[in-house]
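Apart from one protein chain that is not included, each protein chain of the complex appears where it belongs.
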Amino acid sequence: MPDATGLELLAKDLGGAALETVYFREQATILIDPAEIRPVLRALRDRGFSFLASVHGVDHYPEEPRLGVVYELLDMRRVDRVAVKLRVGIDAPEVDSVTAEWPTANHQEREIYDMFGVVFRDHPDLRRILMPEDYEGHPQRRDFPVGGEPVIFTRDERKWLEARE
Amino acid sequence: MSSTEGPPLSAYRRREQSITLSPLEDHPDGAHADVTEELLTLNFGPHHPATHGVLRLLVTLQGEVVRDIKPIIGYVHTGIEKTAEDKAYWKVIPVVERMDYLSYYFNAMAYCGAVERLMEVEVPKRGQYLRVIHLELNRIASHLIWLGTSALDLGAVSIFLYCLRERELILDLFEMSSGARMHTRYFQVGGVIEDIPPGFPAKVREFLKIMPKRADEYGAILNSNEILLQRLRGTCPLDSETLLGLGVSGPLLRAAGNPWDLRKADPYSSYDDFDFKIPVGTVGDNYDRFAVRLAEIYESVKIIGQALDGLPEGPHITEDRKVALPPRHELATSMEALIHHFKLVTEGFRVPPGEVYNPIESPRGELGCYVRSDGSSKPARVHMRDPSFVNLQALAHMARGSYIADMVATVAMLDPILGGIDR
Partner (left out) sequence: MEVKRERLPGLPGAVDPSKLRVQNLNAHQLLRGNELQGANQPAHLEGEELERYVQERVLTTTLDSAVAWARSNSFFPLAFGLACCAMEQFHTAGPRMDIARFGFEAFRASPRQADLIILAGRVSIKMAPIIRRLYDQMLEPKWAISMGACCSSMGVFNNYALVPADKFMPIDVHVPGCPPRPEALMHGVLKLRKLVQDDADAGLRERYGALGTEEAP
């Protein structure tokens, strides 16, 4: 992990894209503007962070903007990690997909779409990956109930539909 | 196989030998130009004896040659991460353990490591060494099942029973230290839940004496099996650049020649006290993946031996009573211990707000745990970065242009664990 001063220098090099830096428990996080994700990752790749270890989503309910996407980068030569974070609101959860330059993000962005509803622009195949394709709702949002919805089986379907009307 | 000598090859054989992506209109026999060739999409699984778990593959075939693979997953999705948000930190450990169900100690280690980092809790040396012993035993157990099921897929059925025989010994050791064979809840935040019983080191040493010999046996059986060698050598290689782009880590990356191992690069839990090597392959084909994992068993045996020799005295879990349960005999005498016990069991400890990502080296690659806490006693987000989930994306790149049988061997060598993939 770059230390606190290294992190500040890194953030300065990223220019206006970096909104905030957090150095917590010896781990570095840079909060960036969601529109700048591709240039930021490119810039970090030039600095040696060439391995995208993980792309995962977070729901910051009830703080706005709610949905966050965290990109964990690893520099294998210097054994350094840095996390890049961006936050989008729940009304317009769109982020550029980085799959073209970082092929590892393919399935991981699909999972974030499935679980949180973040739409990745220009993703080659944005479909649900873990839930059935016709599932409604994004399960890992904080306001989605843990028990989900009742599962309707074929023999109950008519009764359930009638009960709904 | 040189095609310049010998009898002239038929058109079929010529096509077979050059598995390049030729356009379908380019039919070598002009006389049969009216025959149309189609790409066949075949559905493998989710119930299939050769996919490891409920993995569904949509395989696009041209004859017997694989042109494209689309994995479809989610058939054992359990909502572990969502369930974990609903439970106290302590109760998340059994839930998270069931994710990658062959390397349960690793799941618990990643999560406990993340929470320990958040809370700045120091794990005592004895706890760290005990963790290392159990982690490496679990690594051997995981590789044994991998070996057994892969050999089963490739046709060597008896290896499966031999590997299960060894695994029974390991599970006996787990039962001795924690009481359960699988999903033991042995790792807790701050250390391990209980110290090892008195006969444990002796039994482990007995096992360590047997294991290298048995691994030699497996190597001897499999390495002299002509069919296995033909199926594994030279099939589905992938270079380390593409693998890094795909985010692959672990034995797959090491088979391609890149010696990246988090135990050496970024040691956690006293791994830097031990002397062990990292097996690395050269070509990156299926045989290298197989050989790397087999060699890792020997290295794990070495690590366990060193950990047992150097096992320090001391507490097995942190002494901070706000995090770890006090020992039961204290409950009878100390009021504070009683109150701590009560608070820990009913509500659980509170974790200061923040986020951490804790990566460790699991038998399949980099297993990371991201924990975000909002200051209460339940985590706000637990995400496990599972290695198999990311490694699966490499399957399409590896198996493109090879035969179905090679694809089956590649899936076996990829070592996917669907519990981790689907979480």
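Letters are used for the chains, namely A and B, taken in the order the chains are written, and counting of residues starts over at 1 for each.
Throughout what follows, contacts are C-beta pairs under 8 Å (C-beta built on N, C-alpha and C of every residue); 3 or more make two chains touch, one makes a residue touch a chain.
Since we're looking at a predicted model, the values are computed, not measured.
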Residue in contact with the excluded chain [from B:Arg67, B:Arg98, B:Lys203 or B:Arg233]: B:Arg98
Determine which one of B:Glu136, B:Asp285 or B:Asp422 touches the chain that has been left out. B:Asp422
Against the hidden chain, chain A presents residues 131-132, 135, 139, 144-149, 151, 153, 155
Give me the chain B residues in contact with the hidden chain, please. 46-49, 53-54, 74-80, 82-83, 94-95, 98, 101-102, 145, 148, 160-161, 164-165, 167-168, 171, 181-183, 418-419, 422
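Definition applied: only the chains that are shown with their structure count from here on.
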Determine the centre-to-centre distance between chain A and chain B, using the mean Cα coordinates as centres, and give it in whole Å. 24
List of chain B residues in touch with chain A within their complex: 73-74, 77, 79, 81-83, 85-86, 117-118, 120, 244-249, 260, 265-266, 354-357, 359, 366, 368, 370, 372, 380-381, 383, 385, 389-390, 392-393, 422-423
Please give the residue numbers of chain A that touch chain B in the complex, ascending. 24-25, 27, 29, 50-54, 56-59, 70, 72, 76, 79, 81, 83, 102-108, 111, 115, 128-132, 139-140, 142, 144, 146, 148
